[in-house]
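Have a look at this one.
Only one protein chain is missing; all other protein chains are in place.
So, subunit A:
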C-alpha cells in the first residue's frame, strides 16, 4: 500500500501540490484526473521519489520512504513523451532495469521475451527506438516498466501522444497486463472518459489539490463539489444559477421548473445547478429548459455539439444525430430535473441524481 500523508510541494513561490492525502492499494487501478497544470505529474513524481515533498510523508507498505531517492525504490514510470535509450536496442531497453539489478541472463531473456510478446514488440527487439513508430516506442517504454515488476507503476498520460486507434487498443490492454503483476497502478490523464473506461479508483485534481478520491463511477455520479464535477466532465459541465422556493427552481433567462422528488427536501435558497452536456436536449422534451443563442455547432458524425450562450454563461449541449442549427439561432434546450447535480453557493454538492447512467 502506498500512502501519501498531507503531502505538499512548493517550488519557489509556487505551490505545485497542496496537502494531498491518498491511500493506494496493491493491485488497484488508480486514475489521476485533472486538466493540464492540475498537478498530476507533480504528484506522480512525488509518488516515484523523483521529487521530495516539502512537507508530509510518503509511506510504502508501512515504511516511511519520504526523501528516499528513486533508485532505492521499486517503481516504474512511463512518460507522455516516448522516453527510451536511443543508443540501445529495444531488447536492451526492455532489459535495462533487470541488467542494472544484476539478474541472471536466462531470467532476463525470459522476462524480456514475455513482455515483448505481451506488448507485441517481438519483431522489433533488434531495432533501436528511433527506428520505430511512436506507438512502438511507447510499447517499448511500457515493456520496460513491465519487466521491472515494480511495486508502483506510474503512467503519466502514456497514450496522449498516440493516434486514436492505438490509444483505444492500448487502453484496453494496459490495465489487464499490469493487473497480473499486483502492482499499484497509477494512471494520469486529462480525459474524463479515459478515467471511466479504466475504472478502478479516481482522484480528481485541481490546482494542486485532490478534490475527491474514490471509486471512479462514484466520483463521476456523485461529485463532492462543483470543482470535481467540472474536472470530471468533458465537454465542460453547464452551470446555471437558480433559486429554490417551495418546490420550484427558478433562475435567470426563463429557467423555471418543478424540483424532482430527489431534490424536494432541499431547503429554500440559492443553488448552482450542474447539467452535463449530454443531458441537454433540443426542443421541449422535458419541462425544465431555457432559451439559448447558438454561437457554434460542431458535427462529429453521429453527434452534434451545440455551443450557445444563455444570459452570459456559455452552454454546451451534446445531442444525438446531425442537427442543422446555425450560429445566431435561438434554440430551446431542455433537461430532466431528476438528472441534475445541485451544488450549494459554496460549490459543495447537496444532491446528485440517484441513478445516473454513465
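One rule holds for everything that comes next: contacts are C-beta pairs under 8 Å (C-beta built on N, C-alpha and C of every residue); 3 or more make two chains touch, one makes a residue touch a chain; residues count from 1.
Definition applied: contacts and distances are computed from a predicted model.
**Student:** Considering only the chain that is not displayed, what protein name does its UniProt record carry among "NADH-quinone oxidoreductase subunit L", "ABC transporter permease subunit", "Cytochrome c" or "Tetratricopeptide repeat protein"?
**Tutor:** The missing chain's protein name, per its UniProt entry, is "ABC transporter permease subunit".
**Student:** Which of A:2, A:48, A:142 or A:349 sits in contact with the chain that's absent?
**Tutor:** Result: among the candidates, A:48 touches the missing chain.
**Student:** Among the options A:1, A:37, A:70 or A:287, which residue touches the chain absent from this view?
**Tutor:** Counting the whole complex, the residue in contact with the absent chain is A:70.
**Student:** Touching the left-out chain: which of A:83, A:252 or A:350?
**Tutor:** Candidates A:83, A:252 or A:350; residue touching the omitted chain: A:83.
**Student:** Which residue from A:97, A:223, A:274 or A:289 sits in contact with the chain not drawn here?
**Tutor:** A:97
**Student:** Extract the touching residues of subunit A with respect to the undisplayed chain.
**Tutor:** These residues touch the chain not displayed: 48, 50, 69-71, 75-77, 79, 81-88, 96-97, 100-101, 130, 141, 144, 148.
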